[in-house]
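I'd like to ask some things about the structure below.
Now for chain A:
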Amino acid sequence: MFPVLSSLIFLPLLGALAILFLPREREDLSRPCALITTGTVLAVSAALIFGFDRTAPGMQFAERSLWIPQLNVWYFLGVDGISIGLVFLTALLGFLACLASNEIRDRLKEYYVLYLLLMAGMLGTFLALDLVLFYVFWEVVLIPMYFLIGIWGGPRKEYAAIKFFLYTLAGSVVMLVGILIAYFTTKPHTFNMLELAAAASNGAFDPQLQMWLFLAFYLAFAIKIPVFPFHTWLPDAHVEAPTPISVLLAGVLLKMGGYGIFRICLPIFPQGSASFATAFAVLGVINIVYGAGVAMAQSDFKKMIAYSSVSHMGFVMLGFASMNSIGFNGALLEMFNHGIITGAMFLLVGVLYKRAHTREMDKFGGLSAQTPLYAFFLTICSLASLGLPGLSGFVGEFLSLMGAYQGFPVITALSLFGLIVTAGYFLFMIQRVLLGPLNPDCRYYKDVSPLETLTLAPLVIIFVVVGFWPALVLDLQKPTLGMLLSLLGVTS
Partner candidate 1 sequence: MAELVFFVIAAAICFFAVLVVTSHDIFHSSVWLAMTLLSVAGLYFYLDAPFLGVIQVLVYVGGIITLFVFAIKLTAHIGDKSIVQTNRQTIFAGLCCLILFALLMNMLQHSCHGPFPHSEPISLKQLGQSLVSVYVLPFEFISLLLLAAMVGAIAIGRDKK
Partner candidate 2 sequence: MIPLSYIVALSAFLFCVGVFGVLTRRNAIGILMSVELILNAANINLVAFNRYSNGTDALGQVFSLFVIAIAAAGSVVGLVLIIAIYRNGKSIFVDKYDLMKW
Partner candidate 3 sequence: MVNVAHLIPLFPFLAFLINIAFGGKLKNACGPVSVAASAISFVLALFVYQGFRSGGGSYSLGTWLSLGDTPLNFGVMVDGLSIMMLLVVTFIGTLIQIYSIGYMQGDPRFSRYFAYISLFMASMLGLVIADNFVMLYIFWEGVGLCSYLLISFWFEKPAAARAGLKAFVTTRIGDTGLFLGILLLFFTTKTLSFHDLQQISEGHGTVLAIVAVLVFIGAAGKSAQFPLHVWLPDAMEGPTPVSALIHAATMVAAGVYLVARTYPLFLVDPFALQTVAVIGGISALLAASIATVNNDIKRVLAYSTVSQLGLMMLGLGVGGYAAGTFHLMTHAFFKALLFLCAGSVIHAVHTQDIWKMGGLFSKMRVTATTFLIGTLAIAGVPPLAGFWSKDEILSAAYQNGHTVLFGVAVLTSFLTAFYMSRLIFVVLFGKPRSNLHPHESPATMTVPLMILAVFAALVGFVGSPLAHHAFQGFVGGGESSAASQANGGMMILSTVISLAGIGLAYLIYILNVNVLPAGMLSRLNGLHQLLLNKYYIDEIYDAFLVQPFLGLCRISYKIDLGVVDDLVNGVARFVAALSEFLRPMQTGLVQNYLLVQIVGLIILILTLGKLCFRY
């Protein structure tokens, strides 16, 4: 059988290698090269979805070969309902953000090489089923991201890049300790996530140990998600990163944390997860309300979107806390949605920044008349982001809240307050940017270009379609989540 999943990881690597060998004077070829590569990755991942069996709960397209025999480390890849959506999301955003990279003008070769390396790392993280492999990819993501922010970023890029790198690294070091403990606790020693989960259900980890291991992994994931109070790298990194990288940061990197919780914390440490459910819920509501409140206070467009990410990821946390089918479905769907919607939001900020070279919302005004298509995109994305029914953001939030309400009615009620505030700051943003009399400075802004439309339209179409027909995504993830829940000992 054709190794589809390996091809997903190695295609970007091959592309990177090809660009690396481009002569310096033909640097301009690196963009088409990267576009072809990411386009192929997108096509492969789309084919993956079509070939995916929506009824099977287990791993599909699995590839397994021994990597380091002495340590029982395997090169083990596979997709299931949890990862398939995120793999597609990564491929899609990877391609669209690559399209949107035309604003990058200098050091093209390095940029695209790093970009493709980042792609490989992200896809690998979602596909790896061996903890060592997972850790390798997890770290591989960091390095290109560090350079992409640090070289092509905004005025405070060095600060943001270092902060991002160190912060995430600090988390993953703790995770590494967790991985090793998990490895040495099981007999025979294994890094295989599925075997670990099976061992866990046979009582390989006693509850006390589970709690510690859970915390070790959770810290790494919480920083990535990011959960209050570990969120402060995010506004800096998002604001300083160039537009395409912000898209990937918000769209994919944040999902790696949530994915890790689904893939590792919940199945391998079910009791540990269960004992922290309340903490999850509390942190979730803090994320939602606090993130929304801080977003309300922003005058910088991009920073506002960054804090809105914090707020939205709170719903994911709330979904985790629910420990039931509705909540899990909601959390996973919300991750997908957030990737699509916030990705589009960052693209929109980039469109505006390209024209105005500022992100202060008060410097705009009345763009609705000047750039109607832009206004349309911004409005519909804001509406999706604030959870308007009929667009996909609503379904994810609705399911998360519904799931969480069962166990935590008061916390859920509190988090509803975040919905109001979210509506407030998004509409306030629209009021400042799109409405009102046309700001004279914006007189010469051109409307969204065809290329920009090409990057935005697929995302809008996806969140509208998923909003109308959420079963498209939910059906993919349902069997796997059902199995996960039975592993957690939750019936129904």
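Just a few scattered comments:
Quick note on the criterion: a contact is a pair of C-beta atoms (placed from the backbone, for glycine too) under 8 Å apart; a residue touches a chain by one contact, two chains touch by 3 or more; residues count from 1.
Here is how the candidates were picked: all candidates are chains of the complex that A comes from, given by their letters.
Computed from a predicted structure; not experimentally measured.
For chain A, the touching candidate in this complex, among 1, 2 or 3, is 3.
On chain A, the positions that touch candidate 3 within their shared complex are 163, 166-167, 228-229, 231-233, 290, 293-294, 296-298, 324-326, 366, 368-369, 383, 388-390, 394-395, 398-399, 401-402, 405-406, 409, 412-413, 416-417, 419-421, 423-424, 427-428, 430-431, 434-438, 470-471, 474, 492.
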